[in-house]
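So that we are looking at the same thing, I have put the structure below in structure tokens.
Only a single protein chain was left out; the remaining protein chains are all shown in position.
Just so it is clear, A, B and C label the chains in written order, and each chain counts residues from 1 on its own.
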Amino acid sequence: MDRGVLVFGAGFALAVAAGWLILPGVFYAKVEQPLAFSHEAHTQTGGMACEDCHGFRDDGSFAGIPTLEQCASCHAEAVGTTESERKFVEEYVKLGREPQWLVYSRQPDNAWFPHAPHVKAAGLPCESCHGDHGQSNSLRPLEVNRISGYSRDVMGRPSGPLGLRRAGGMRMDDCVRCHAGADLRHSCLDCHK
Amino acid sequence: MGSSRRRLLQLAGGAGAGLIFTPAPWRLLGDSAIWTQNWSWLPKTPRGALTSRATHCTLCPAGCAVCARSVGGIPTGLWPAGEPLCPAGFAGHHLAWHPQRLREARHDGSPDAAANEVEALRGRLEAIRARRSRECFAVLDLAPGRTASLIHRRLLARIDNGAYLEPPAIEGATARAVSALLPGNVRAALDLQRTKTLLSVGTPVADGWGSPARVTRALRRFRLVHAEAQQSRAADIADEWLRIHPGSETALLAGIAGILIEEGLESPSARRCPDYGEFRAALRRARGETGLAPDRLRQLARTLAREQPAAVVADGDPANGPYAPETQAAAAALNVLLGAVGVPGGFAPRMEVPAPNEWAGVPVSAIESLEDGSIGALLIDEPLPGCSLPWTLVERKLAKDALVAACAWSAVGVSRRAEWIVPAPVFLETLQDTPPAPDAVEASFRISDAFLPPPPDAIDAVTLLARLAGEEMAPAKALEERAAAIHASGNGALTKAGDAEALPVTALDSAEFWQSLKDGGEWRWSKETGGVEPARLFPPGAGLSVEPVRAAERVSGWRPAGVSPLLAKLWQESELKERPGAPRAGGSAS
Amino acid sequence: MIRKNAEGKHARYGMLIDLDRCDGCGACMVACAVENNIPPGRPGANARTGLNWIKVHRIETGGRPAFLPIMCQQCEDETPCVEVCPQNAVELDPATGVVGQIPQRCLGCRYCVTACPYHARVFNWGDPEWPAGMEKTLNPLVSPRMRGVVEKCNFCHGRWHAAREKAAADGSTGNGPVNYVPACVEACPAGAMAFGDLNDPDSALTRAVAAGEAFRLLDLLQTGPKTFYKTAFAAVRKGVAGERDA
Partner (left out) sequence: MTTALTPSMLLQRERELIRRGVDRCPLPQFLMWTAPWFALLVFGCYAAWLCLSQGLFHTNMDNQYAFGLWIFLDLAVIALGAGAFFTGFLLYVARKQEMKAVINSAVVIGLVCYSGAVAVLMVDVGQPLRAWFTFWHPNVHSMLTEVTFCITAYLTVLLIEYLPVALKNRKLCRVTRYAVFEYELHRLMVVFALLGAFLSFFHQGSLGGLYGVLRGRPFAFREGFGIWPSTFFLFIVSAAAVGPSFIALTTWITEKLSGHRLVEGRVYDTLARISGKILLVYVALKAADTLVWMNATAPARGFAARGFYETQPFGTWILLAEIGVFGLLPGWLLVSRRARASRAVLLCGAALACAGVALNRFVMTIQTLALPTLPFERPAQYWPSWQEAGTFLAVIAFGVLVYSFSFRYLTLFPQERELAFGGEKE
């Protein structure tokens, strides 16, 4: 067991440690949201439900993130005292500038995810895919894959530290897990466009 | 020295081996493959609410009803709404983004402010007025027959010695020749939807003539006999193709007319025409060689006489432009002989869309009618692609130091000759309406709404002319006034978008009428006109000569596929439009 | 063959094209390009390098020429392209009978393009380019492809997705066949194209096929195409489908 094997072993251990602990973080760039926003403030103190802001349009398509004027209907003037709300009213509502929210669940352009069949036909609760995002008090930064450009919540195996699975699931594996069970899995064309 | 390098190598070897057991290389492999589907230079589809609104396609006189599907307010497709659409219609929403679209004003090719052009034109106008010279201020309207054209003529009346010019158009040439035979200034149009047999001489019936989509849908209903020297697209789809000698169009028409008279198959209204005897004499002299067997000509004449209502169209062909006046006169005379003039299914009198009475303006004058060098300033209005005009025709009429300005959709059309070019708002950027279709007898008024913002310094020709005439006018205002005039006339009925039944105009108030027109509704007015008798067989002073057609100035005037780059799918990326027997551009059909 | 399964959930979409009505105007080709975000031709593109999911051919038949629109025939008997694709980027969707081409998995080896007897597959020889601003008019139901991948007609599967979403939004919970119309069928001014479900016995398509007036191209190759053609003239059928000794 001369020194060569030891050195080789040291290099081996170093690489494995780096690979599993540090590298996954390096794959993703953290991007901050333009504004701090608390779902909890709106659902608890504001007493609102998911559908109030994230509703369906009358033609059945999902409206997604509320528009500025929807927010401005309550926030024409600062309702609370928090700094981020003041910044929202000053820099966005007054100037009529649409905040560029970063969407955690933005699916790739080639994936077709309609909310109507899942929410209305299958009656799934928002938490089944979005996890506890609805009760979050602050918005975590969006982790964008530096190479593929997709959000971490949407693409690739959840390789967090030691590969622990993240809460909620909007990755392909999560969709396939439900669809395979409910005999809804025919071919790639079901969800790809 | 040796051992430290070897140690380093061993360390690197260990690290390399260790990496294999971490997710890093495999994630790299996976992410780079996924990266190939999300390249930054690949366009992303737009996001936003999917909406669909009814409007009309005003890219050609047909004015077909369309449903504009939009994402976030930007139209992503025009789809049929009850009536068929032609290929250019499906890509009409691309005109606003056309790569050759002019977006900023230009003076002699270099970018300049649009306002300078208005000043330059106003200065030239003052100079013409000051010099009291014969020179006139002319507007060359390359999309004649629209409401904007009427406004041009009204505003030109306010500018002393203003002249309104229309390009020599092929379409409707026969209809114009037949109108000359009708008493009074009644305009005739071919009632194609009710025709049973149509003899088209050279007219490209299958390439955007008349209302292209309606012609395609009606093709199975009437028998089309097409006479042309080369196997064009119209010859392909015709039920019978007569391969005549090039230039023997007049001989063919005269031949058929002769056989009709010989066998006494001509219509009684023709016999009643005063110049019937003189026409028969002229026919005997006009014997020409058509390249067809005599019995085939006889059989064709009998078919035309038997399968009524039959009509003859000899507008001209894209290769040679409009036919000589003698040919069109012969075609008009043949229509009279067949009894196709003034009756449904033939050349019936066209209902005119009412316009406000105070819109009387300068008369329409053809470019040839002006004397040479008489145009001091020329404003070209080119809102659409599709009109090509031999510039020599216009150049002769320009004065030495004439100023040529243009309001154009792009700088590549006829407007490339202009010193000043200002971008004009195009289809879907401003309210527009369509000229009367050469193959529609009933009067109809349809407009296309504005979906997109026009380029920042775009000026409509009407607005520019209004500024010169010291008046405030915009396309929307003009259309609204015309709608009010139509509503005041109390004629016709309005079909709201999506409804089937038509409401008489009187049942709506003026504001609701205008609003439902903007929402894609359509006003129609048709009245069963009593049989109008043709006044004569021949326009006064026209002879009947059968020597080959004098190739007029090459004017295509057709609506080629300039609307969107996607039409390259037909003209370049497939062999569909290749002329049969043409040398193979790309190679085999695949 | 995908037979209709017990609950009647599976569809086998097919097409019936009346060659006597088609006059080669090309509206279907433009409508298809608008609906499926097919980019305008590269400079110098020709009939063989251009991108067209549906191509109309002009065919000499002695008398009046025939016009034949050809797109992917959605073959279902050991589909040639599905058999040869090395990484399963092409598969026959049992729910709709459509042969699906997945651009994200296709590595552009073009083996399926050689395998297809109908030349219905085209390859992106270069990156798709639209004039500045025109990408705002792309159809969100279809994702634009990238260079180096094969693409083909999938009976406007984006519209099938939209129809499924609309059905769910209107309260239907099942995932049975939905009614939708591809872009070319909606576009045809002459009404020459009919789209239907071969599993549905009383659709116009199935009746015409059962009545035997409809024929298929290259049916001796037994690939089971689901696009049927119809014509009243023997000369047109001979020009289009070749000698019929059988």
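Please note the rule applied: contacts are C-beta pairs under 8 Å (C-beta built on N, C-alpha and C of every residue); 3 or more make two chains touch, one makes a residue touch a chain.
This is a predicted model, so every value here is computed, not measured.
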item	value
Interface partners of the hidden chain - shown chains only, full complex considered	B, C
Per the touch definition above, residue among C:Gly126, C:Gly174 or C:Pro201 touching the missing chain	C:Gly126
Hidden partner chain, residues of subunit B it touches	1, 29, 32-33, 35-36, 584, 586-590
Interface with the undisplayed chain - residues on subunit C	42, 46, 48-49, 57, 59-60, 68, 70, 78, 80, 83-89, 105-111, 113-119, 121-127, 146-150, 217-218, 220-223, 239-243
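Everything below uses one rule, namely that only the chains that are shown with their structure count from here on.
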item	value
Farthest chain relative to subunit C (centres taken as mean CA coordinates)	A
Euclidean distance of C-alpha centroids - subunit A vs subunit C, Å	36
Cα-centroid distance, subunit A relative to subunit B, in whole angstrom	51
Interchain centroid distance [CA atoms averaged], subunit B/subunit C, Å	32
For subunit A, residues that touch 2 or more chains besides their own	59, 61, 108-110
Two or more partner chains touched - positions in subunit C	103-104, 142-144
Of all residues in subunit C, those that touch subunit B in their complex	20-21, 23-27, 29-31, 33-35, 37-38, 40-41, 45-52, 55-58, 60, 64-65, 67, 103-104, 119, 127-128, 130-140, 142-144, 146, 148, 186-191
For the subunit A and subunit C complex, residues of the former touching the latter	56, 59-61, 108-110, 112, 114, 116-117, 120-122, 184, 186-190, 192-193
Subunit B residues within the subunit A interface of the complex	6-7, 10-19, 21-24, 27-28, 30-32, 34-35, 37-38, 40, 44-45, 49-50
